[in-house]
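With one protein chain removed, the remaining protein chains of the complex are shown where they sit.
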Amino acid sequence: MSTPDHLFHFSTEVRVRLPETDAMGIVFHGTFFTYLEVGRVDYLRNLGLAEGVRPIKDFENLVVSGHLDFKSPARYDDPLVIDVRMREIRGSSFTFAFCIRHKPENRVVALGQTTHCAVDAELRPIRVPDRFRDVIAAYEGWSAE
Amino acid sequence: MSTPDHLFHFSTEVRVRLPETDAMGIVFHGTFFTYLEVGRVDYLRNLGLAEGVRPIKDFENLVVSGHLDFKSPARYDDPLVIDVRMREIRGSSFTFAFCIRHKPENRVVALGQTTHCAVDAELRPIRVPDRFRDVIAAYEGWSAE
Amino acid sequence: MSTPDHLFHFSTEVRVRLPETDAMGIVFHGTFFTYLEVGRVDYLRNLGLAEGVRPIKDFENLVVSGHLDFKSPARYDDPLVIDVRMREIRGSSFTFAFCIRHKPENRVVALGQTTHCAVDAELRPIRVPDRFRDVIAAYEGWSAE
Partner (left out) sequence: MSTPDHLFHFSTEVRVRLPETDAMGIVFHGTFFTYLEVGRVDYLRNLGLAEGVRPIKDFENLVVSGHLDFKSPARYDDPLVIDVRMREIRGSSFTFAFCIRHKPENRVVALGQTTHCAVDAELRPIRVPDRFRDVIAAYEGWSAE
């Protein structure tokens, strides 16, 4: 089950804060992973899959990889749109895709993805629960092939 | 010119992000200075005193002191209200006061202030420009004693 | 029991990292609280009072206030010395004092303090344990008046 690369049904927004920039005058590249975190949690909250004390309710997850391609710089006070979608859910892992755009200029700032592993309390991999799969498949419009 | 301690006409909101917390399970105390920065810029933007590339348009400023009293912890995903006001403008310095509240519980999380010095391009103190004083005095309801 | 303001027996060092600076070209003022944290933990580790999983072994603590006066800017890659001492231990609270200096120029960058409250697992104040007091009093040279 997966979603075509160009389709995003969900987006959220942040405005660049001063400490997120660096002395080069632009947003430090590592900061963008914080923006992805904001986007991911808003995506899950919108589907009723997040709860206050944990990013995902019902199970824990570990980030197993993160990747970002930086297309253009973002600066202090820039309003940014974070497009978020679930790209794929496999046995115990799932991958979010992101596009970060400069809002007034509609310019792509970064493209990326993060892959997560569902784990139990001892951080051992578990199968991604069906309810999580079903809610996301319905939202992303995945047909139950 | 100053404003009584209990009066805030302006507030903005943030939601605690995961990297703003630490392994103690609560927001790292230094992170609150980032929230004060967000509140301060929103306060100035609301009065037309901020602009994209600099927190204050027309002049530069340096933070000369910062103080926070922590009253209760904030946790991941907590919605926080940041009350902001200008407490005082002197010759070349000015002091913001802040109250950070847990929004649903209306519980005080932190109280604090930051003092700033207006500077020129060589970081030498200058007198705070009259226009800045006037706009803020009008907003805060300071009588022109 | 307290130590005179000008005496520091302990110091540690950091080098300013790029993401610790901001678009103003200098270290973001909130970042200095991270440097104080580094100094505080090194101070306690040096006395055998820290342990891996918790900044202070034997009891938890909450930061109840933090204050910094900024004397001169620090920039990317600057080597900084963080002088640390315990200023005072009271019933359930204790206060660290700090001086941050630019190492090659021996210029004061910031002066400050943080006050902490010893707490139990439910975050209720407890008396600061005697062992903690004794080790620090010996190190700081407090006479047992």
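All chains are identified by letter, namely A, B and C, in their written order; residue positions are counted from 1 within each chain.
Convention: contacts are C-beta pairs under 8 Å (C-beta built on N, C-alpha and C of every residue); 3 or more make two chains touch, one makes a residue touch a chain.
Treat the numbers as computed from the prediction; the structure is a model and nothing was measured.
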item: Hidden-chain contact residue, picked from the options B:T31, B:N61 or B:T115; value: B:T31
item: Which residue of A:H29, A:R45 or A:R107 touches the chain not shown here; value: A:H29
item: Touching the absent chain when the full complex is considered, from C:L18, C:L123 or C:A138; value: C:L18
item: Chain C residues that touch the omitted chain in the full complex; value: 17-19, 34, 37-38, 41, 50, 52-53, 55, 75-78
item: Positions on chain B where the hidden chain makes contact; value: 18-19, 21-26, 28, 30-31, 75-76
item: Where the missing chain touches chain A, by residue; value: 24, 28-34, 37, 60, 62-70, 73, 114, 123
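The working rule: only the chains that are shown with their structure count from here on.
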item: Rounded Å distance between chain B and chain C, as computed from the means of their C-alpha atoms; value: 24
item: Rounded Å distance, chain A centre to chain B centre (Cα mean); value: 30
item: Where chain A touches two or more other chains, by residue; value: 18-19, 75-76
